[in-house]
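A single protein chain has been removed from this complex, and every other one stays in its place.
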Amino acid sequence: MIPAGFEYHRPRDLEGVLALLDEHGDDARVMAGGHSLIPMMKLRMADVPHLIDLQAVDGLAGIEIGADEIRLGAMVTQTEIIGHAGLAEAAPILREAALQIADPQVRNMGTVGGNIANGDPGNDMPGLMQCLDARFTLVGSGGVREVAAREFYEAAYMTAREDEEVLTAVTIPRPAGGHAYEKQKRKIGDYATAAAAVQIAKEGRACASAAIAMTNLSDTPVFSEGAGAALVGTAVDAAALAAASEAMLGDIDPTEDNRGPVAFKRHVAGVILRRAIERAWSRA
Amino acid sequence: MTKKMHITITVNGKEEEFLAEPRELLIYTLRERLNITGPHIGCDTSHCGACTVTLNGKSVKSCTMFVAQADGAEVETIEGIGGPDALHPLQVAFKEHHGLQCGFCTPGMITRATKLLEEIPNPTEEEIRFGMAGNICRCTGYQNIVKSIQAAAAEMSAAKEAAE
C-alpha cells in the first residue's frame, strides 16, 4: 500500500501552518500523529497534495492542570495522558479512556487533537470530551475561537472546524465525582462496538449531576442530556438506570457493520451504559 | 513523483543522509534504502507491529510513518539492540524459552519489549500481555513470548542489582 505523492511541510509555528492552509486551501491537510490519515492515504482514500506536519509547531504540547480547568495541547499523545500523574488525579477518566485506545505503539503517536479533530465516529476522545464538557480552541487566520465539544460534531468527518482552522488545544473543566469509561470492542486495536463516558457527582445519597456520552453509535459522538438528567436527583437505582438507558437509546442511531447489526448494538449500548454508570456511581 | 526532500536520520547510532520522496514510508527507508531488513511489513495498516522500531525513545510502527516525519529523528531497530558480540537479554530469552517460530514478528516483538521493560522493569503477565498487544504473532500463541519477556526482565533486574 503506497500513498500518492505529496509535498511535505513542517512549519515551526502556528502562523506558518495558517499561511500554508491559506495558500493551499483544500489541497492541504494538517496531520498530528498520522494514524488516521496515513492509512487512508496508503489506501488512496485520502488525497493530500500538501501535508502539514504539526510535530514541530510551538505551543501545541503540554498538559496544564489549573485550579478550575485542565488544558491539553493538541499534540499531547495518548501515552502522555496515561503517564501524567497530575492528570490521573485531576481527571482520571482521561487515563482510563486512553488505555482503551488502540495499542502502545499507536498511543505513542496518536494525539488528543488528532483524535478529536478528525471527526471519525469511531474515535474515543470526542465522546469523552463531550462528557467532560470540554472546549476546543480553534485558530484560523481570522483569529481564535472556542467551540464546545458538545457543539463540535456535525456528521462523520464533518465538524465545526473550518478547513483553514487548526485545533490547538482542549480545555476541560475539572471534573467532580465518579467516572467511568466503559468500552466493548472485538480486540485490541478495534473501535468500540459501544463505549460510554460517564462522570457523576454525588450529594448526600443522590446524584447531583451526571454527564454521559457514547461512542461509535451514530455518525457523531452522542452526548445525551436526557440520560444525564434521568440520573440527577435519584439514588441511581434500577429505575434511574432504566430511564437513563432509555434516554440514551433515543439519542443513538447505530448502523450495521462487521461488529454486528443495529439491534445488537443498541442492546450492548444499553448494557455498557449501565455498567459505566454503575462504576462511576460507585466511585462518586 | 513529487519533489524529493533532504532527509537526515540517525539509525542505530549512525547518521544517514539522503534525498527521498516525502511519501516514502519509514519501513521502506529502513528496509530498502538502508538495508536494515530486521523490521518487517505484516499488515500495512498499523495493526500487527512487525514493523516496530524505536523512534526518539518510543515504540512506533514504521509502516505508518513517512520518512519526512522522521527527518531529524533517532531510530533504533532490532539490529541496534544486540548482535553476536553482545546479545540483549531479550534476544537470549526468546531463544531459551521458544518465544518465536517463523521469526517474522520477532524483530518487532523484541524491539517493542525493550521499551516495555524500560516502562515497567518487572511486569506482571497481565502487563506484558497488555504492553505487547500492538504486536501480533501468528505462530506462538504468545505464551512463550510472555515467558521470554518475564525471563529477560528477571535477568535484567538481577544484573542491575548486581551492578548496584
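So that you can tell them apart, the chains are marked A and B in the order they are listed, and the count of residues begins at 1 in each.
Methods note: contacts are C-beta pairs under 8 Å (C-beta built on N, C-alpha and C of every residue); 3 or more make two chains touch, one makes a residue touch a chain.
Throughout what follows, contacts and distances are computed from a predicted model.
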Options "ATPase", "Nitrous oxide reductase family maturation protein NosD", "Amino acid/amide ABC transporter membrane protein 1, HAAT family" or "Carbon monoxide dehydrogenase large chain": UniProt name of the undisplayed chain: "Carbon monoxide dehydrogenase large chain"
Hidden-chain contact residue, picked from the options A:A149, A:I188 or A:A213: A:I188
Missing-chain contacts mapped onto chain B: 1, 21, 23-24, 28, 31-32, 35-45, 47-48, 50, 77-79, 82-84, 87, 90-91, 94-96, 98, 100-107, 110, 128-130, 132-146
For chain A, the residues touching the chain missing from this view: 1-2, 4-5, 44, 103, 184, 186-191, 193, 258-261, 263-264, 267-268, 271-272
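Just so it is clear, only the chains that are shown with their structure count from here on.
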Interfacial residue positions of chain B with respect to chain A in the complex: 1-3, 5, 21-23, 25, 44-47, 49, 52, 58-61, 64-66, 68-69, 71, 112, 115-116, 131-134
Residue numbers on chain A that touch chain B, as the complex places them: 1-8, 10, 34-35, 38-39, 41-42, 51, 53, 55, 79, 102-106, 108-109, 188-189
